[in-house]
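All protein chains but one are shown in place.
Right, subunit A next:
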Amino acid sequence: MTTEKTGTHGAILQDKAPEKDAPIVELRGAGKAYGNIRALHGVDLKVFPNQVTCVLGDNGAGKSTLIKIISGLHQHTEGEFLVDGEAVRFSTPREALDRGIATVYQDLAVVPLMPVWRNFFLGSEMTKGPWPLRRLDIERMKKTADQELRNMGIVLDDLEQPIGTLSGGQRQCVAIARAVYFGARVLILDEPTAALGVKQSGVVLKYIAAAREKGLGVIFITHNPHHAYMVGDHFSVLRLGTMELNASRADVSLEELTNHMAGGTELAALKHELSQVRGVDVEELPEEEDLTAPVASTEGKS
């Protein structure tokens, strides 16, 4: 991935990265309620360029709600959502895209029956010619898509094949390549490795690292702490809609991360009770005081 970036992409990055240390995307006490169900509450999150921010959590922890707010599919109902220090409220994903926030969804946001190249450019098609005759520049789109995919190490014989015929990992990489090509500054990846095999996960993780090298801020949603720890710079663990852990890589070890993910703090508290039960081996479980990572201050508020 040491090859030259495309001209357009480089230009966009130069335009929009004036301060290095300011977060591109910031959530302050953000939350979301669906009717009387509070899916997310009091979440603080900062996404910096050149960093991978991992959001971990079990099923139903609010990860999907969180990214839906950032990507513009849903709107937050409490707290603040800032992009480049400016409070925003997106009503469509298009607005988020225009601010450089691109999301690679769990279902990958591809249309399975459409050819690979049409999917690559869907929603941002290249055209040529004056208006009444304005038409798709198919040659250029195919060439660009092929080039971008090759840069990502994906070689496809036939870009006309429906994207539904590609493997999960290939589709994931197409989606990432698409987001990177369209000048994303923030790349949100919703469980990109969830359905992949070991090798394919490795490929995807490589592209996450590559995206970081290109100066993107990456939000990596996963429930696999091992994958998160391989590429992450900052870790946020969600549990039942609130922030359970908010720590940078220096402050947290893989073990602690895994424990937090598995509800380790709760388990530690239960250790005493469990030790009363015959047949439960509690020797290996950590004590509560072993979990040294700073626990997010929002815990206990709700």
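Convention: a contact is a pair of C-beta atoms (placed from the backbone, for glycine too) under 8 Å apart; a residue touches a chain by one contact, two chains touch by 3 or more; residues count from 1.
We adopt the following convention: contacts and distances are computed from a predicted model.
> What name does the UniProt record list for the absent chain among "Cytochrome c oxidase subunit 3", "Xylose transport system permease protein XylH", "Proton-conducting membrane transporter" or "Chemotaxis protein CheW"?
Answer from the UniProt record of the missing subunit chain: "Xylose transport system permease protein XylH".
> Which residue, A:Ile70, A:Leu97, A:Val203 or A:Leu245, contacts the hidden chain when the whole complex is considered?
Among A:Ile70, A:Leu97, A:Val203 or A:Leu245, only A:Leu97 touches the chain that is not shown.
> Which one, A:Ala33, A:Val88 or A:Met114, makes contact with the chain that was left out?
Touching the chain that is not displayed is residue A:Met114.
> Tell me which residue among A:Gly60, A:Gly85, A:Gly123 or A:Gly197 touches the hidden chain in the full complex.
Only one listed residue reaches the unshown chain, and that is A:Gly123.
> If the hidden chain were put back, which residues of subunit A would touch it?
Spelled out for subunit A, the touching residues are 71, 73, 92-94, 97, 103, 105, 107-114, 118, 121-125, 127, 134-136, 138, 150, 155-158, 161, 165.
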